[in-house]
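As you look at this complex, bear in mind that one protein chain is not there, while each of the others sits in place.
Let's look at chain A:
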Amino acid sequence: MFKLAEDRSATGADLRNVVMETLQSLIAENDKVVMLEADLGGASNSLKIKASNPDNFIECGISEANMMGVAAGMSSEGYIPFVHTFAPFIARRAFDQVFLSGAYAHNTINMYGSDPGFSVAANGGTHTSFEDVAIMRTIPHARVFDAADAVQMAWIVKTCAGLPGINYFRGDRKAIRNVYAEGSEFELGKGNVLREGSDVLIISAGRLVSDALDAAENLEKQGISAEVIDMFCIKPLDEELVLSEAKGKKAIVTFENHGVIGGLGDAVASVLAENAVAVPFKRHGIVEQFGQVGTADWLQKEFKLTASDLEETVKGLLA
(Lines give C-alpha, C1' and ligand atoms only; values in the text may rest on other atoms or scores of the structure.)
Protein backbone atom coordinates (compact mmCIF):
# COMPACT_ATOMS: atom_id res chain seq x y z
CA MET A 1 0.00 0.00 0.00
CA PHE A 2 1.12 3.54 -0.68
CA LYS A 3 0.69 6.74 1.30
CA LEU A 4 1.09 10.22 -0.09
CA ALA A 5 4.01 12.31 1.11
CA GLU A 6 3.12 14.86 3.76
CA ASP A 7 5.13 17.61 2.09
CA ARG A 8 4.90 17.48 -1.68
CA SER A 9 7.06 20.56 -2.10
CA ALA A 10 10.09 18.77 -0.65
CA THR A 11 12.40 16.74 -2.85
CA GLY A 12 13.68 13.27 -2.11
CA ALA A 13 17.17 11.89 -2.61
CA ASP A 14 18.82 12.10 -6.04
CA LEU A 15 17.19 9.34 -8.07
CA ARG A 16 20.57 8.11 -9.31
CA ASN A 17 21.67 7.60 -5.72
CA VAL A 18 18.43 5.80 -4.97
CA VAL A 19 19.09 3.45 -7.90
CA MET A 20 22.70 2.75 -6.93
CA GLU A 21 22.06 2.37 -3.21
CA THR A 22 19.17 0.01 -3.89
CA LEU A 23 21.49 -2.02 -6.12
CA GLN A 24 24.13 -2.10 -3.40
CA SER A 25 21.63 -3.63 -1.01
CA LEU A 26 20.47 -6.08 -3.70
CA ILE A 27 24.10 -7.10 -4.32
CA ALA A 28 24.56 -7.67 -0.60
CA GLU A 29 21.74 -10.22 -0.77
CA ASN A 30 22.59 -11.72 -4.16
CA ASP A 31 26.07 -11.74 -5.65
CA LYS A 32 24.61 -12.41 -9.11
CA VAL A 33 23.34 -8.82 -9.39
CA VAL A 34 25.78 -6.84 -11.55
CA MET A 35 25.93 -3.24 -12.77
CA LEU A 36 27.16 -2.43 -16.27
CA GLU A 37 28.06 1.11 -17.21
CA ALA A 38 28.94 2.83 -20.49
CA ASP A 39 31.39 5.46 -19.25
CA LEU A 40 28.69 7.39 -17.43
CA GLY A 41 29.49 6.14 -13.94
CA GLY A 42 30.27 9.68 -12.85
CA ALA A 43 26.90 10.81 -14.18
CA SER A 44 24.81 7.97 -12.76
CA ASN A 45 26.97 7.52 -9.64
CA SER A 46 27.32 3.84 -10.50
CA LEU A 47 30.97 4.43 -9.55
CA LYS A 48 29.66 4.01 -6.00
CA ILE A 49 29.09 0.34 -6.87
CA LYS A 50 32.52 0.09 -8.46
CA ALA A 51 33.95 1.29 -5.15
CA SER A 52 31.83 -0.84 -2.84
CA ASN A 53 31.42 -3.98 -4.99
CA PRO A 54 34.15 -4.01 -7.67
CA ASP A 55 33.36 -7.60 -8.65
CA ASN A 56 29.78 -6.61 -9.41
CA PHE A 57 30.64 -3.64 -11.59
CA ILE A 58 31.58 -3.89 -15.26
CA GLU A 59 32.81 -0.89 -17.20
CA CYS A 60 31.90 -1.31 -20.85
CA GLY A 61 33.20 1.99 -22.14
CA ILE A 62 31.26 4.12 -24.60
CA SER A 63 29.76 1.19 -26.45
CA GLU A 64 26.12 0.77 -25.58
CA ALA A 65 25.43 -1.96 -28.14
CA ASN A 66 28.22 -4.09 -26.72
CA MET A 67 27.04 -3.37 -23.17
CA MET A 68 23.57 -4.74 -23.94
CA GLY A 69 25.10 -7.88 -25.45
CA VAL A 70 27.43 -8.43 -22.50
CA ALA A 71 24.44 -8.04 -20.19
CA ALA A 72 22.44 -10.56 -22.23
CA GLY A 73 25.32 -13.04 -22.24
CA MET A 74 25.75 -12.72 -18.47
CA SER A 75 22.01 -13.22 -18.04
CA SER A 76 22.20 -16.48 -19.96
CA GLU A 77 24.69 -17.66 -17.32
CA GLY A 78 22.42 -16.77 -14.41
CA TYR A 79 23.43 -13.21 -13.63
CA ILE A 80 20.99 -10.34 -13.08
CA PRO A 81 22.39 -7.42 -15.07
CA PHE A 82 21.45 -3.77 -14.62
CA VAL A 83 22.74 -1.29 -17.15
CA HIS A 84 22.72 2.48 -17.23
CA THR A 85 23.06 5.10 -19.87
CA PHE A 86 21.09 8.18 -20.83
CA ALA A 87 17.59 7.24 -21.99
CA PRO A 88 18.13 7.88 -25.74
CA PHE A 89 21.26 5.75 -25.83
CA ILE A 90 19.28 2.78 -24.60
CA ALA A 91 16.15 3.12 -26.68
CA ARG A 92 17.41 4.69 -29.86
CA ARG A 93 21.00 3.50 -30.04
CA ALA A 94 20.92 -0.05 -28.72
CA PHE A 95 17.38 -1.12 -29.60
CA ASP A 96 18.24 -4.11 -31.78
CA GLN A 97 20.59 -5.46 -29.11
CA VAL A 98 17.93 -5.11 -26.41
CA PHE A 99 15.34 -6.61 -28.72
CA LEU A 100 17.29 -9.62 -30.04
CA SER A 101 20.15 -10.46 -27.67
CA GLY A 102 17.82 -9.54 -24.81
CA ALA A 103 14.11 -10.11 -25.34
CA TYR A 104 14.01 -12.50 -28.30
CA ALA A 105 16.74 -14.68 -26.79
CA HIS A 106 14.83 -14.82 -23.47
CA ASN A 107 17.59 -13.03 -21.60
CA THR A 108 17.22 -10.45 -18.85
CA ILE A 109 18.35 -6.84 -19.13
CA ASN A 110 17.33 -4.26 -16.53
CA MET A 111 17.84 -0.75 -17.85
CA TYR A 112 18.00 2.62 -16.11
CA GLY A 113 17.43 5.22 -18.81
CA SER A 114 18.33 8.45 -17.11
CA ASP A 115 17.21 12.04 -17.66
CA PRO A 116 14.32 11.39 -20.03
CA GLY A 117 12.44 14.20 -21.74
CA PHE A 118 13.06 17.73 -20.52
CA SER A 119 15.08 16.45 -17.54
CA VAL A 120 18.01 16.39 -19.96
CA ALA A 121 18.62 20.10 -19.29
CA ALA A 122 22.03 21.27 -20.54
CA ASN A 123 22.78 18.07 -22.45
CA GLY A 124 20.22 19.30 -24.94
CA GLY A 125 18.56 17.96 -28.04
CA THR A 126 21.05 15.24 -28.88
CA HIS A 127 20.51 13.67 -25.46
CA THR A 128 16.76 14.22 -25.29
CA SER A 129 14.47 11.24 -25.34
CA PHE A 130 10.83 11.93 -26.17
CA GLU A 131 10.46 8.47 -27.76
CA ASP A 132 12.02 5.92 -25.38
CA VAL A 133 8.71 4.75 -23.92
CA ALA A 134 7.26 4.30 -27.40
CA ILE A 135 10.26 2.30 -28.57
CA MET A 136 10.53 0.06 -25.52
CA ARG A 137 6.77 -0.63 -25.43
CA THR A 138 7.05 -2.41 -28.78
CA ILE A 139 9.19 -5.22 -27.31
CA PRO A 140 7.02 -8.25 -26.49
CA HIS A 141 6.67 -8.73 -22.73
CA ALA A 142 8.95 -5.79 -21.90
CA ARG A 143 8.03 -3.82 -18.80
CA VAL A 144 8.25 -0.05 -18.94
CA PHE A 145 8.29 2.17 -15.85
CA ASP A 146 8.49 5.92 -15.27
CA ALA A 147 9.40 6.79 -11.68
CA ALA A 148 7.32 9.50 -10.00
CA ASP A 149 9.72 9.98 -7.08
CA ALA A 150 12.56 8.50 -5.06
CA VAL A 151 10.39 6.14 -3.01
CA GLN A 152 8.89 4.67 -6.16
CA MET A 153 12.26 4.44 -7.91
CA ALA A 154 13.64 2.29 -5.08
CA TRP A 155 10.62 -0.02 -5.39
CA ILE A 156 11.03 -0.26 -9.17
CA VAL A 157 14.71 -1.22 -8.95
CA LYS A 158 14.08 -3.80 -6.23
CA THR A 159 11.15 -5.25 -8.16
CA CYS A 160 12.99 -5.46 -11.47
CA ALA A 161 15.74 -7.55 -9.84
CA GLY A 162 13.16 -10.29 -9.31
CA LEU A 163 11.55 -10.09 -12.75
CA PRO A 164 13.32 -11.99 -15.55
CA GLY A 165 13.05 -10.33 -18.95
CA ILE A 166 13.33 -6.83 -20.30
CA ASN A 167 12.74 -4.13 -17.72
CA TYR A 168 13.15 -0.49 -18.68
CA PHE A 169 12.84 2.26 -16.13
CA ARG A 170 13.28 5.93 -16.90
CA GLY A 171 13.92 8.60 -14.37
CA ASP A 172 15.86 11.73 -13.56
CA ARG A 173 19.37 11.56 -12.16
CA LYS A 174 18.79 14.40 -9.74
CA ALA A 175 16.18 14.83 -7.03
CA ILE A 176 12.54 15.40 -7.92
CA ARG A 177 9.61 16.28 -5.70
CA ASN A 178 8.12 13.72 -3.35
CA VAL A 179 4.84 12.07 -4.18
CA TYR A 180 4.89 9.14 -1.78
CA ALA A 181 5.65 8.67 1.91
CA GLU A 182 8.60 6.48 2.85
CA GLY A 183 7.64 2.82 3.11
CA SER A 184 5.03 3.00 0.35
CA GLU A 185 4.66 -0.22 -1.64
CA PHE A 186 3.36 -0.58 -5.16
CA GLU A 187 1.97 -3.32 -7.34
CA LEU A 188 3.32 -4.37 -10.70
CA GLY A 189 0.87 -3.41 -13.44
CA LYS A 190 -1.37 -1.41 -11.12
CA GLY A 191 -1.82 2.33 -11.35
CA ASN A 192 -2.34 4.44 -8.23
CA VAL A 193 -5.32 6.72 -7.75
CA LEU A 194 -3.65 9.59 -5.90
CA ARG A 195 -6.65 11.86 -5.75
CA GLU A 196 -10.33 11.25 -6.35
CA GLY A 197 -12.33 13.52 -8.60
CA SER A 198 -15.54 13.53 -10.60
CA ASP A 199 -15.16 15.86 -13.60
CA VAL A 200 -11.90 14.99 -15.27
CA LEU A 201 -9.46 12.08 -15.15
CA ILE A 202 -5.76 12.94 -15.40
CA ILE A 203 -3.40 10.03 -16.02
CA SER A 204 0.28 10.80 -15.69
CA ALA A 205 3.63 9.16 -14.95
CA GLY A 206 7.14 10.10 -13.89
CA ARG A 207 8.07 13.50 -12.50
CA LEU A 208 4.98 15.11 -14.04
CA VAL A 209 2.79 13.32 -11.50
CA SER A 210 3.68 16.09 -9.03
CA ASP A 211 2.63 18.72 -11.54
CA ALA A 212 -0.58 16.83 -12.25
CA LEU A 213 -1.42 16.94 -8.55
CA ASP A 214 -0.68 20.68 -8.47
CA ALA A 215 -2.97 21.17 -11.44
CA ALA A 216 -5.74 19.18 -9.78
CA GLU A 217 -5.49 21.35 -6.66
CA ASN A 218 -5.63 24.51 -8.75
CA LEU A 219 -8.56 23.19 -10.77
CA GLU A 220 -10.45 22.43 -7.60
CA LYS A 221 -10.20 26.12 -6.66
CA GLN A 222 -11.80 26.86 -10.01
CA GLY A 223 -14.64 24.45 -9.36
CA ILE A 224 -13.33 21.54 -11.43
CA SER A 225 -12.96 18.17 -9.71
CA ALA A 226 -9.96 16.26 -11.09
CA GLU A 227 -8.92 12.70 -10.38
CA VAL A 228 -5.21 11.91 -10.74
CA ILE A 229 -3.69 8.51 -11.49
CA ASP A 230 0.03 7.74 -11.31
CA MET A 231 0.47 5.19 -14.09
CA PHE A 232 4.12 4.48 -13.22
CA CYS A 233 3.92 1.07 -14.86
CA ILE A 234 3.21 2.08 -18.45
CA LYS A 235 3.55 -1.50 -19.61
CA PRO A 236 1.81 -3.70 -18.63
CA LEU A 237 -0.84 -1.01 -18.41
CA ASP A 238 -3.55 -1.15 -15.78
CA GLU A 239 -6.40 -1.30 -18.28
CA GLU A 240 -9.00 -2.14 -15.64
CA LEU A 241 -8.19 0.99 -13.72
CA VAL A 242 -8.35 3.14 -16.85
CA LEU A 243 -11.81 1.79 -17.65
CA SER A 244 -13.19 1.90 -14.13
CA GLU A 245 -11.99 5.46 -13.51
CA ALA A 246 -13.05 6.69 -16.95
CA LYS A 247 -16.66 5.96 -16.03
CA GLY A 248 -18.69 9.13 -15.52
CA LYS A 249 -15.87 11.53 -16.34
CA LYS A 250 -16.52 14.48 -18.64
CA ALA A 251 -12.96 14.43 -19.97
CA ILE A 252 -9.75 12.40 -19.83
CA VAL A 253 -6.24 13.80 -20.21
CA THR A 254 -2.92 11.97 -20.25
CA PHE A 255 0.11 14.02 -19.22
CA GLU A 256 3.62 12.83 -20.04
CA ASN A 257 7.21 14.01 -20.38
CA HIS A 258 7.36 12.20 -23.72
CA GLY A 259 6.07 12.41 -27.26
CA VAL A 260 2.37 11.75 -27.82
CA ILE A 261 3.18 9.02 -30.35
CA GLY A 262 3.53 5.65 -28.67
CA GLY A 263 3.70 6.88 -25.11
CA LEU A 264 1.36 6.74 -22.12
CA GLY A 265 -1.28 8.73 -23.98
CA ASP A 266 -1.43 6.32 -26.90
CA ALA A 267 -1.52 3.37 -24.51
CA VAL A 268 -4.51 4.84 -22.67
CA ALA A 269 -6.19 5.93 -25.92
CA SER A 270 -6.05 2.36 -27.24
CA VAL A 271 -7.80 1.05 -24.14
CA LEU A 272 -10.49 3.68 -24.36
CA ALA A 273 -11.08 3.21 -28.08
CA GLU A 274 -11.14 -0.58 -27.98
CA ASN A 275 -13.69 -0.45 -25.18
CA ALA A 276 -15.91 2.15 -26.87
CA VAL A 277 -15.38 4.76 -24.19
CA ALA A 278 -16.50 7.92 -25.95
CA VAL A 279 -15.41 10.92 -23.93
CA PRO A 280 -13.44 14.08 -24.78
CA PHE A 281 -9.79 13.02 -24.63
CA LYS A 282 -6.41 14.68 -25.03
CA ARG A 283 -2.85 13.41 -25.02
CA HIS A 284 -0.87 16.20 -23.42
CA GLY A 285 2.78 15.66 -24.33
CA ILE A 286 5.34 16.50 -26.96
CA VAL A 287 4.04 16.89 -30.51
CA GLU A 288 6.51 16.71 -33.41
CA GLN A 289 9.37 18.41 -31.58
CA PHE A 290 13.01 17.71 -30.86
CA GLY A 291 14.71 18.61 -27.61
CA GLN A 292 16.94 21.58 -26.90
CA VAL A 293 19.19 22.93 -24.17
CA GLY A 294 18.06 24.90 -21.13
CA THR A 295 17.41 24.32 -17.47
CA ALA A 296 14.83 21.65 -16.75
CA ASP A 297 12.46 24.35 -15.45
CA TRP A 298 12.86 26.43 -18.58
CA LEU A 299 12.40 23.41 -20.82
CA GLN A 300 9.29 22.33 -18.93
CA LYS A 301 7.75 25.72 -19.73
CA GLU A 302 9.08 25.75 -23.29
CA PHE A 303 7.52 22.36 -23.97
CA LYS A 304 4.28 23.35 -22.24
CA LEU A 305 4.46 20.63 -19.65
CA THR A 306 3.74 22.71 -16.52
CA ALA A 307 0.76 22.38 -14.20
CA SER A 308 -0.81 25.50 -15.67
CA ASP A 309 -0.40 24.14 -19.20
CA LEU A 310 -2.25 21.02 -18.06
CA GLU A 311 -4.98 23.13 -16.47
CA GLU A 312 -5.51 24.91 -19.78
CA THR A 313 -5.83 21.59 -21.58
CA VAL A 314 -8.40 20.37 -19.05
CA LYS A 315 -10.43 23.54 -19.26
CA GLY A 316 -10.29 23.47 -23.02
CA LEU A 317 -11.72 19.94 -23.07
CA LEU A 318 -14.50 20.81 -20.62
CA ALA A 319 -15.45 24.02 -22.40
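By definition in this document, contacts are C-beta pairs under 8 Å (C-beta built on N, C-alpha and C of every residue); 3 or more make two chains touch, one makes a residue touch a chain; residues count from 1.
Going forward, contacts and distances are computed from a predicted model.
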Hidden subunit of the complex - UniProt protein name among "Fumarate hydratase", "LLM class flavin-dependent oxidoreductase", "ABC transporter permease" or "Transketolase":
"Transketolase"
Of A:A5, A:I49 or A:A71, the residue touching the omitted chain is A:A71
Answer key for A:H106, A:H141 or A:K158 versus the chain not shown reads A:H106
Since one chain has been left out of the picture, which residues of chain A touch it in the full complex?
55, 58, 60-61, 63, 65-79, 96-97, 100-101, 104-106
